[in-house]
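One protein chain omitted, others in place.
Every chain is named by a letter (A, B and C) in the order it is written, and numbering of its residues begins at 1.
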Amino acid sequence: MTPQEIVTRMYEKDAFSQWLGVRILEVDQGHCRLSMRVRPEMCNGFHIGHGGITYALADSTLAFASNSLGQHAVSIETSISHTRIVQPGDLLTATSQLLKDGRNLAIFQITVTNQKEETVALFKGTVLKQKSWDEK
Amino acid sequence: MTPQEIVTRMYEKDAFSQWLGVRILEVDQGHCRLSMRVRPEMCNGFHIGHGGITYALADSTLAFASNSLGQHAVSIETSISHTRIVQPGDLLTATSQLLKDGRNLAIFQITVTNQKEETVALFKGTVLKQKSWDEK
Amino acid sequence: MTPQEIVTRMYEKDAFSQWLGVRILEVDQGHCRLSMRVRPEMCNGFHIGHGGITYALADSTLAFASNSLGQHAVSIETSISHTRIVQPGDLLTATSQLLKDGRNLAIFQITVTNQKEETVALFKGTVLKQKSWDEK
Partner (left out) sequence: MTPQEIVTRMYEKDAFSQWLGVRILEVDQGHCRLSMRVRPEMCNGFHIGHGGITYALADSTLAFASNSLGQHAVSIETSISHTRIVQPGDLLTATSQLLKDGRNLAIFQITVTNQKEETVALFKGTVLKQKSWDEK
């Protein structure tokens, strides 16, 4: 399967990414770029984007980017720093960078920016690689 | 303001925690325990709970527990390990433990379990303390 | 091999743990407790314990505790928060807690305290399990 086929298959059935309104901007082997618009129901008690929304966008980016390497990939450990307030109406874009691609593990940095190209979150994720997407 | 008043004020306006169906089980100074049921629209392409859902529950727990110390608290850095698959229908409970309460910073461990009391995620969060909830 | 045999074999050849003056207080399956005294040459430009010293003690604890489960274990991701200043002369003790023991991965929390039983660092480590210590 190609990276695009893998991500399409994952995305089509991904109910939460669809609730988020995630759009796929780019997919390549080991790379993915997603965007979404922050809606009022995604905000917390301070009327700013809930940390779980930004994390979810980055986590979907991690899932798509890591599986696009060709093996099923399971998240082991992720960390996120929320570096700037997210406002309702913001258009967020998450871009992956493959930091390490090993035999068993891959590590990605994912940067989330707003429509002004300001960084709103820095995310790092480590995945464990399992069987190939081509295996039955 | 009491811990309960702070958390009530935060929760009442927290649209995303309400979308998640978060219920507040316990609040005390520097402590919080929340639960929620995983619905189908919270699942990813593998029909299991999206990592963003578990993170969001833990992040709300961090927000409530840290603000209940009496000062406005802003998340600096969080990390999460998803240690067991979350199934649709699972009832998740997130419980905070205050690891460190310093002058400027507080650190919490948050453990998320399912209805069988199996740990599904381990979350650590660091917050920066700001002005008191009693200040105008 | 028993947990004690595994740790003894690792420790005997571990030149840096010996430079640190690490003493093994307890070893059990999936558990380890180490101590060491902070010497002046372990301090930084502020005349306090260098972060690398506390990390190294915790990292040795992780290595011994995780290998004592019976499989070769390789560190994947570690994080540490230095929560209190370490002074020259302090006697540090690192105690492991096994948070998760899976088929491929194990996660440990390691708490480092001083001689007053004050926590000086919180460390979390994830390891990948490989072949058994009994295999040739």
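Everything that follows uses one rule, which is that a contact is a pair of C-beta atoms (placed from the backbone, for glycine too) under 8 Å apart; a residue touches a chain by one contact, two chains touch by 3 or more.
This structure is a prediction, so every number in the text was calculated from the model and none was measured.
A.B. asks: Where does the absent chain touch, in terms of which shown chains it meets?
C.D. replies: In the entire complex, chains touched by the missing one are A, B, C.
A.B. asks: Of the residues A:18, A:119 or A:132, which one touches the chain left out of the display?
C.D. replies: Only one listed residue reaches the unshown chain, and that is A:119.
A.B. asks: Residue by residue, what part of subunit A touches the chain that was omitted?
C.D. replies: On the side of subunit A, residues 79, 81, 83, 99-100, 102, 107, 109, 119, 122, 124, 126 touch the unshown chain.
A.B. asks: State which residues belonging to subunit B touch the missing partner chain.
C.D. replies: Residues of subunit B in touch with the missing chain: 76-77, 79, 104-105, 126, 128.
A.B. asks: Extract the touching residues of subunit C with respect to the undisplayed chain.
C.D. replies: 9-17, 19-20, 40-47, 50-53, 55-57, 59-60, 63, 75-82
One rule holds in what follows: only the chains that are shown with their structure count from here on.
A.B. asks: Copies subunit A, subunit B: same or different interface, half of numbers shared as the threshold?
C.D. replies: On the two sides of the subunit B and subunit A interface, the residue numbers are mostly the same, over half being shared.
A.B. asks: Can you work out the whole-Å distance between the CA centroids of subunit A and subunit C?
C.D. replies: A distance of 33 Å separates the two centres.
A.B. asks: Quick one: report the Å distance separating subunit A from subunit B, using the average Cα coordinate of each chain.
C.D. replies: 21
A.B. asks: Tell me, which residues of subunit A touch at least two other chains?
C.D. replies: Counting only residues that touch two or more other chains, subunit A contributes 76-77, 79.
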